[in-house]
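Note that one protein chain is taken out, while the other chains of the complex remain in position.
Labels run A and B following the written order; every chain starts at residue 1.
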Amino acid sequence: MDEPLNLVLFSGTDDKLQAAAVMTAGAAALGKPVNVFLQYWALDAFRADRIAHDHGLAPEAGEDGRLAVQALRAAGQASWAETLRQAKELGGVDIQACSLSMDLLHLNPTDLDPLVDGVEGVTAFYLNAGEGQVVFI
Amino acid sequence: MDEPLNLVLFSGTDDKLQAAAVMTAGAAALGKPVNVFLQYWALDAFRADRIAHDHGLAPEAGEDGRLAVQALRAAGQASWAETLRQAKELGGVDIQACSLSMDLLHLNPTDLDPLVDGVEGVTAFYLNAGEGQVVFI
Partner (left out) sequence: MDEPLNLVLFSGTDDKLQAAAVMTAGAAALGKPVNVFLQYWALDAFRADRIAHDHGLAPEAGEDGRLAVQALRAAGQASWAETLRQAKELGGVDIQACSLSMDLLHLNPTDLDPLVDGVEGVTAFYLNAGEGQVVFI
């Protein structure tokens, strides 16, 4: 369990980000380092002015899925951003924005929520990943 | 090849579930243990009263993709559920429902198809995964 878990987040819908946050928190609770690399629409969801917004669900969720997710929220379920904040407090979680996606979306580091620790390229991502698992979400 | 292959199934469309079933069956045929962890819309697709239904395709499939998939079905292609049943007969395939997604969808274990072996949390998933590959589908 010494090698890090490396999550490449591509999708920016609330259901996939919640799944990613739970995987991050679970690994952090087990003492495993986690590197998160934000691309495309996932990066967009981490904009400081949008992170608390509704980011929708995967199209397949349908109306039943939407209602189920809304009911959990109303019952006080932590958002994915809050789950990630708690995971970072456990330590070992590093969240980096992909530099190419920063260019695509015309973002500056100051546009991002403080959850994001920095900006890096794909080469740096691989070097930090070492021999650990790479998971694309 | 001693470490298990660990598939986190999130999507519940028939094309992604078919891809997951083929990956499971291929690994099982090579004698590799496979742990499948069902979340969100994939878990919904394993409900006993829905597993045999049409679960749609990814939006990008388009009309041509839908016709291609329907033609294969009409020609007798095994469904993803049938492919998973055959893979389980080879041995080494364990399918678990994510406890958080069970709560989200208000499901009880008796609501699920017998393909599902049990319910577990993300920590148990990681502990069973060991150093094996983690693949998110």
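As a working rule, a residue touches a chain if its C-beta (ideal position, glycine included) is under 8 Å from a C-beta of that chain, and two chains touch if they have at least 3 such contacts.
Computed from a predicted model, the values in this text were never measured in an experiment.
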item: For chain A, residues in touch with the removed chain; value: 8, 10-13, 39-41, 44, 55-56, 58-59, 100, 103-106, 121-123, 125-127, 131, 133-136
item: Positions on chain B contacted by the hidden chain, ascending; value: 1, 3, 5, 15-16, 19, 22-23, 25-27, 29-30, 32, 58-61, 65, 68-69, 72, 133, 135-137
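The working rule: only the chains that are shown with their structure count from here on.
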item: Interchain centroid distance [CA atoms averaged], chain A/chain B, Å; value: 23
